[in-house]
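The complex appears here minus one protein chain, its other protein chains still in place.
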């Protein structure tokens, strides 16, 4: 696939981002790539209207580029999850799992990719819905994870959960994470979850500081529908975070439905990218 | 030590508590024990004025009894930590580590204790202070634990910490727990901390979902002064919880000092109480 | 599928097994089921000739029944993994994940299954090979797990490993477990591995007491080929255990290849069997 029309996406207002975008634009224009947007340096991924932008440009794009960090890439992926636009990221911050291209070597790395030295990986996303008193009050998607978290309380919350309508149990603790393979190296890892290979068709359910210490992460087939009911939020409300973004304030007895999204992300990786090498480097595994 | 004057402490408004208190009062009065309060069923541990009450009665009490659960007992212990009053708890809820006496067998068990079939355990407490811009803005004590926790955010917070002014490191995650041996079977256990024997002169520092997965619980001598600085609360504030109670809203750059309190608690345990048996029972260890 | 011809499998020499087998035989004969063997109470699964037996009877069997515990069932499954014979187990010992039928309620439960109140689950097995100096010196299959374990030494061993020829890293520790979903609730759970849903197409690699504490379990697609090289066995040899059975004494520089077996097991489960209920019960999760 030739990348003739490329969209640039970033976050407003950071001098380092502006410099990187400028250098990238100049290089791509010199190579006769058509860039979107044409009248601005980039589309602002953190703008409220980014959904409309995505809809208006997706059929013209051969490639979307996020300039920033893993958080920027998560935004890009969610907004294009219903399309087939290939995506890639340039990393300006801490080493990322999602953003392959380094700011320092960006020009050479982009040229490699334009020359066809890349491969594509399809990543699943999570779709989450909150139901209250019989009505769906909120919904959204996540490339990394959906997190049910307690509010501002020093006490535990309690939830019950089901997989494909089979009851799994009732747990008390700080909350629970449902992660895709992509998110398994993010928050879920900190909470004690396993690392899932990126293309494994699975979702992992990781309790956060569970009161019953025999509770353990469970890895499910990604065709599973996972349902949570928050029984008791300790009087402090609760939150559903999708990729770290606050989706809604939860109330006692809310139901949260989580399943694989119908959309997905197609990540473009440099041919030299090696998942296990990234793990070794980021997790400090000796060579 | 003979228990001639006994104080009763509970929480207002629960029929089950009222029934238990009534039965206990009748039994103790029949045994010629002097009861405080004389004009009410019990002192309300959750009343704002309980500190003044504790000060006015502590030198008359031979024993303080908390009727409720571990939470009630934690309140009693904090309010009498500067005294030498022996304390015991009657458990009306889930099996507790701190409340020895069961509601069902309370009368016999109290008689055993009045007959001298008990032993005393001294437990350390934690003293915590929050400093902001050079001034101490809040302080308190805890029998279980002090918890620095993130606010309502799906992102990590970052803190640095020192032991006796030696730098330990900088950690990102959901927060951190400093626990006494007493609290080591509470929240700290859920977060992956070790079980400390009740009389070990130690404090344990347990990171909550640390981003760097090689971070591990560290057990320190209880003469240590532990200092935390919250570098970045992810724009959502943060909290210091003492025994689960919200002590203050934290701001970026706040310093939290934690050391052993000068006060302590003297817990009265039934002679039959066995710490390891309680562990086996509560943690589901096969016999 | 009607179960007209049933094979019985057990281990020699235990009075409790003999009683259970006798009761089961009588009941099945009364129901006009053909039983194999015809001239003995059961085939001895722990006999060296069991492989030949399996080959000679498999095309006549509609169902194989293991009487014993999970260990007996593991034997049955391995010996019939190259066939399509449905298998079920009667549990005489500790509650098992693989043996559904209880000794106490066996007759009713068998009748339920004969009446068609069951479902089938296909479980993957692991195939393992040991290569030394270019030659394959041993091979075998496992329903639960393949374990590379250190020999009788108080020191660590070191191994390197690859997934589909991509290097993952070099680890020191007590060894490593590769588990199927079936085995994820066995030894791998004790070593800190996640629980995999029984039908997840995955293999999990769980290091045993890794020296580098940032090492974590990794869950791979079951199409992966996992290769280990044992670099240094600390002068004490090492072992490859398949379902807990010692397959070979390892030497330095041996290569162990692990992939999904071409065979598989078809487990017959009582219609009432619920995987999560079994987890709750065995792991002590409160309801």
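When the chains are written out, they are named A, B and C in that same order, and each has its own residue count from 1.
As a working rule, contacts are C-beta pairs under 8 Å (C-beta built on N, C-alpha and C of every residue); 3 or more make two chains touch, one makes a residue touch a chain.
Not measured: the values here are computed from a predicted model.
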{"item": "Options C:13, C:38 or C:154, residue touching the unrepresented chain", "value": "C:154"}
{"item": "Absent-chain contact - pick from C:170, C:214 or C:231", "value": "C:214"}
{"item": "Contacting the left-out chain in the complete assembly, out of B:12, B:122 or B:170", "value": "B:170"}
{"item": "Sole residue of B:19, B:116 or B:201 that reaches the chain not shown, by the stated touch rule", "value": "B:201"}
{"item": "Hidden-chain contact residue, picked from the options B:87, B:189, B:209 or B:242", "value": "B:189"}
{"item": "Interface with the undisplayed chain - residues on chain B", "value": "163, 166-171, 189, 193-197, 199-202, 204, 212, 214-221, 224, 274-277, 279-280, 283-287"}
{"item": "Touching residues on chain A - with respect to the absent chain", "value": "212-214, 216, 284"}
{"item": "Residue ranges of chain C at the interface with the undisplayed chain", "value": "147, 149, 151-155, 173-174, 187, 189-192, 208-214, 239, 241, 243-246, 283-284"}
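The rule is simple: only the chains that are shown with their structure count from here on.
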{"item": "Distance-maximising chain from chain C - centres being C-alpha averages", "value": "B"}
{"item": "Chain A and chain C, separation of their C-alpha mean positions in angstrom", "value": "36"}
{"item": "Euclidean distance of C-alpha centroids - chain B vs chain C, Å", "value": "47"}
{"item": "Chain A and chain B, separation of their C-alpha mean positions in angstrom", "value": "40"}
{"item": "Sites on chain A at which at least two other chains make contact", "value": "189, 212, 214, 283-284"}
